[in-house]
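The complex appears here without one of its protein chains, the remainder shown in place.
Chain lettering (A, B and C) follows the sequence in which the chains are written, and residue indices restart at 1 in each chain.
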Amino acid sequence: MDFTLPEEIEEKRKKVREFALKEFTEERKRYFDENEKYPFEIRKLAYELGIINFSNPWDLLVSIEELCRVDPGLGISSFVYAFGSEILMLFGSDEQKKKYLEPVQRGEKIMGFAVTEPVAGSDVAGIASKMEKQPDGSYILNGSKMFITNGSIADYVLVLARTAPPPSEEKRHHNMSMAIVEMKWPGVSANKLKGKMGVRATDTAELVFENVRIPPENIIGEIGKGFYYVMTFFNITRIYVAAMSIGIAQGALDMIVEKAKKDKKFSSQESIQFTIAEMATRVDAARLLTYRAASLLFQFNPDPVFTSMAKYFAAETATYAAETALKVTGLDGAITSLERLFRDSKIMEIWEGSSEIEKLVIYRMFMKKMGVE
Amino acid sequence: MDFTLPEEIEEKRKKVREFALKEFTEERKRYFDENEKYPFEIRKLAYELGIINFSNPWDLLVSIEELCRVDPGLGISSFVYAFGSEILMLFGSDEQKKKYLEPVQRGEKIMGFAVTEPVAGSDVAGIASKMEKQPDGSYILNGSKMFITNGSIADYVLVLARTAPPPSEEKRHHNMSMAIVEMKWPGVSANKLKGKMGVRATDTAELVFENVRIPPENIIGEIGKGFYYVMTFFNITRIYVAAMSIGIAQGALDMIVEKAKKDKKFSSQESIQFTIAEMATRVDAARLLTYRAASLLFQFNPDPVFTSMAKYFAAETATYAAETALKVTGLDGAITSLERLFRDSKIMEIWEGSSEIEKLVIYRMFMKKMGVE
Amino acid sequence: MDEEHRVLESVVGEFASKELEPINKQIELEGIPKELKKRLSSQGFLGALAPYDLGGASLDRLGYSILLKQLASASPSVAFYVFLENSFVIKSILLKNEVREKIGLISGGEISGTFYYSHLLNFLEPGEIKKIDSKLTGKLNAVINSEANLFIVPADDGKFYLVESGFHPLDEHEKLGFRGLRFSPVKFDTSIKDAIEIPLNVDELIDDTHLPISAIAIGIAQGALNKAIEYAKERSAFLHKLKDFQPLAFGMAQAYSQLDILNEYLINIAQGERDIKKELMLKIISIDFARDVSKLALQVHGGYGYLMDFGIEKYYRDAMFLSILGGNHLDEKMKLSTLIFQEKAGWI
Partner (left out) sequence: MDEEHRVLESVVGEFASKELEPINKQIELEGIPKELKKRLSSQGFLGALAPYDLGGASLDRLGYSILLKQLASASPSVAFYVFLENSFVIKSILLKNEVREKIGLISGGEISGTFYYSHLLNFLEPGEIKKIDSKLTGKLNAVINSEANLFIVPADDGKFYLVESGFHPLDEHEKLGFRGLRFSPVKFDTSIKDAIEIPLNVDELIDDTHLPISAIAIGIAQGALNKAIEYAKERSAFLHKLKDFQPLAFGMAQAYSQLDILNEYLINIAQGERDIKKELMLKIISIDFARDVSKLALQVHGGYGYLMDFGIEKYYRDAMFLSILGGNHLDEKMKLSTLIFQEKAGWI
């Protein structure tokens, strides 16, 4: 057993922390939050300074953690421009990778991942969007997507839609497929969602597809395997959401520790001391669960039980930590970044499978391990 | 990062589990619990079959876990006969090791560790027992000790007592020393405590020392360093209590999973599914915290923050798991071993520093890491 | 609360501290002594719900709640015993005029009865009594107060029978809580001639237990918390009284607040119109609360809390057992969900 990260990863962690502390100024944090603007400049800077490194997964993981620790809105915006890229890496054709993935990896283009629909949040198999095959081999897409990250700024999005009706109620997840859709194509429109509680620097939109023609070469992988691709993707991204969550929780802990350092009256209260001890313990537990899941994933041996445990526990730790830190620091916290951290944290329990979904995954996969079908 | 234990340790884990399942029969569990008897035969068997191996700490850790998973009372009794031995290993003289430690390690003698007093539970520095130096170099011990594991069956106990008054209120922990006291010496008496809520197969006693003469060669290490020795010891044993706690929590989880396997109506309830998912997650988090702390200790680099985090979190997980499993299995759990597991679990939050003490240690040492004195 | 109930509260409170507290250990180890049953009887507690002419006290819902709460604060075993005799046995027997006079024996402490409802508690193998020819034969598991003289038990014909002979209790089960009562399987081999059918509606009987069970839960919480508060005022650690430390003091203050809030709700609904929804809500909340508070009280006592002699650990065990014997949580949560959503809910 070895609970330490390689030295170069810890070095990178320091570098990212320095970057975040320097670039995520109080003014910027507040500006992009209040104005609900995506920080293109910061994203560019992060790319250029090599903060975001998609080629080393541990590097990416600790970078996500450290960026979100200082500001989730700006932090997530710094790396989320490639959202969905794992799908292309794993299931895309060489042409798709060249045409769509590489420009994203070079920091030139922005991508999105469009699965959730207004009528089907966590219930991916319940989506209603359709892609109908045309005589010329192309597909016509109709439907709408909800809560799509990068929705109004993306150059293209990966869309999940039905290519045939479900064979039965139990097999609702069959006959779904994925395609790359360019946002500039006719029939595609995006409606930016304003008024999110938190992570307001990130872009979120509702997408509408009206008779959008998709050339056959934009279909990802095999027709009918879309649901499987999405679940594979979630097994990766859940770990990143867990990392964001740890970042938020650590950020909240940082703030209460900072106050304890400065304010002797505050830190002399035993109830405050216990709060710090409890919070530090939970943050560490969440981090260990996340690193364990990540360690398996990065060895190409992901364990869905461990992944969902990490995501669920880390997300709840994020809201718990932000809430608790704000509660004990009071007004002092309410007029600082802690207030934002609190608003940002709640989405962690919803993204990439709500806590409820994670628990179902844990239960089913855990019982499978125990020999139950 | 590597979250796997060496193969031989996992093999040993299996072996210990087989042993426990075979030897800790329902009849024995119940008999020793009801009659509050120490199971000398089982202890002997565990020793002879090589279940207990003090020479490999990982081996010992997983053995503790697996024994307590099946029955904490019998499990703890199987290895606790050497309680306190780390003190002699670390601070004892060669003569002391030969005379007192080796017979224990050979499974012939039983040892105890006598720190807690009626007036001072968690507050070690508050003890009142005294050892007064005599003109001939020997010491006279007076005082009483409470909740001493093995108290009425031990051949000798390691006693902490004041050898001089505290220099000041802040330095109450100064001027304490440790000595080996043989239970057969004049003036030593033990009063077995009956009616414990759980772990009733383990032996617990109140000890009284009336003018007990201790030869100078039985003083451990340096005079005045007793408090430090005890704290060093706790940094080790807290990890073992954490391991017991994980064992209990896992045992509780096992039982609810068993019921879910057998009873379809039970397992089809989503609230039960969530309970299993939540419990499995917490048990894993506790295990990871414990293994991390252990990993550092076993590299002779213990981290008191990580150790206390593990102990506190694992102990609370044990009571949470036993309580929850019993709650959801109802009468079915109440007339099986789960009932005992529930009664056994609660002591975990008290032994080797209550949860409250662990939190104080975490806070203080954590803030030290953060640069606060 | 009116004067009459206030007096009852203080009378039972005094009884609990003078007559139960001193023999608590004996009750736990040896069961409820015969003399105590006599004392309970002479106070009218044993026949709390029985009519005056049968030696009862004919208490109303509030009075009965107060009685159980106060008894439970000192001895949850005794409270559960009184509850079992009244809410199940006496109430059942009252449904059958022919055997009405047995109530006098129960409220007089001459005999004790029990009612078998473990089969309602999601219990895997509750056992069964078969009606074959002229006999009631079989074995029931997990019978509380299994040393009773009188059993009201279900047979496989769906009816409940009162039997007074032809049974014997087997070896005891593990005993999580209510150790004052025997808890074991019971074998039956009773002539049908000696069995009297009781025309009871078991669902109604169970619905009527929400309030008394809540009262026991609140009593357990009250007893455990009071002891913890007293202990925290006496016991020192690190040169200060335990009560001076925020985490302990705040935890107990929080529990004290919740207790008062639940207690007022108990009194409100016990004196108001019957409202099964409110009674069920209170039961579900107060059972969990009793467990949490008694656990806290144990922790405040440190190592001593773990010893029977201190009379604390029993609250935690009894609260846990009450949460099991007090009703099938899952089914009842479904029922409550349906009441709240006003349509079927919580069934997946």
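One rule holds for everything that comes next: contacts are C-beta pairs under 8 Å (C-beta built on N, C-alpha and C of every residue); 3 or more make two chains touch, one makes a residue touch a chain.
Here the structure is a predicted model, which means the values were calculated and not measured.
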item: Displayed chains contacting the withheld chain; value: A, B, C
item: Of C:124, C:192 or C:345, the one touching the omitted chain in the full complex; value: C:345
item: Residue, one of A:7, A:94, A:136 or A:169, that touches the chain absent here; value: A:169
item: Sole contact to the chain not displayed, among C:134, C:236 or C:257; value: C:257
item: On subunit C, residues whose C-beta touches the chain left out of the figure; value: 229, 232-233, 240, 243-246, 249-250, 252-254, 256-258, 260-262, 264-265, 268, 278, 281-282, 284-285, 330, 333-334, 336-337, 340-341, 343-348
item: Where the unshown chain meets subunit A, residue by residue; value: 30, 116, 119-123, 125-126, 146-147, 169, 193-198, 259, 262-263, 266, 269-272, 319, 323, 326-328, 330-336, 339-340, 342-343, 346-347, 349-350, 354-356, 359
item: Touch list for subunit B against the chain that is not drawn; value: 269-271, 274
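As a working rule, only the chains that are shown with their structure count from here on.
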item: Central chain (distance from its CA mean to the mean of all protein CA atoms); value: B
item: Whole-Å gap between the CA centroids of subunit A and subunit C; value: 51
item: CA centroid of subunit A to CA centroid of subunit B, Å; value: 42
item: Interface hub residues of subunit A, defined as touching at least two other chains; value: 270, 274
item: Multi-partner residues of subunit C (at least 2 other chains); value: 245, 247
